[in-house]
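For this view, one protein chain was removed and the others were kept in their places.
Moving on, here comes chain A:
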Amino acid sequence: MTRLRADSRHPIRFKLNGRPVEGEAEPRMLLSDFLRHQIGATGTHVGCEHGVCGACTVVIDGMLARSCLTLAAQVDGCEIRTVEGLAPSADRLGILQRAFRRNHALQCGFCTAGILMSLDHYLRRHPAPSETDVRDLLSGHLCRCTGYTPIINAALQAAAELATAIEEKPDV
């Protein structure tokens, strides 16, 4: 039995984008806050904090998840992917990210990190999505700037490009 006391901090360790990280958290600390405040990975954004807006979406052990509806304590030992893991290297964007830039699929960018994680996760498993599929996926995200159309265009372009291109490897 592992019982973590409410009034003290406990070590939490997991893999973030392939690298081991650790920090300390009270049981009530949300994964979104742990990523941002303990690890300093501020790419994951926090919007509504009750699972509706999708800004904080990350991938936990291969599952899309709202990091605001997940406790840091729950992911001890898990593998987590966040938006920081999408670019092949620090100075280059991935195919999906480039499609977003080309299509003006973001304006303020607040919702973008979550949408990129959903699309990246989805396109890896469904390489030839229809517009309906993309719209259905995006129903789990709120964007107040774009009206969604540029995001859908970017997603479909990225899917087409990913289908023909060999996945870009980090520069060595």
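The rule we apply is simple: a residue touches a chain if its C-beta (ideal position, glycine included) is under 8 Å from a C-beta of that chain, and two chains touch if they have at least 3 such contacts; residues count from 1.
FYI, contacts and distances are computed from a predicted model.
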According to UniProt, what is the chain that's been left out of this complex called? Choose from "ATP synthase subunit b", "Carbon monoxide dehydrogenase", "ABC transporter" or "Anti-sigma factor antagonist". "Carbon monoxide dehydrogenase"
Kindly state which of the options A:Thr57, A:Thr82 or A:Thr146 is in contact with the chain not pictured. A:Thr57
Which parts of chain A are in contact with the chain that was left out? 1-7, 26-28, 30, 33, 49-51, 54, 57, 60, 63-66, 68-71, 73-74, 118, 122, 136-137, 139-141
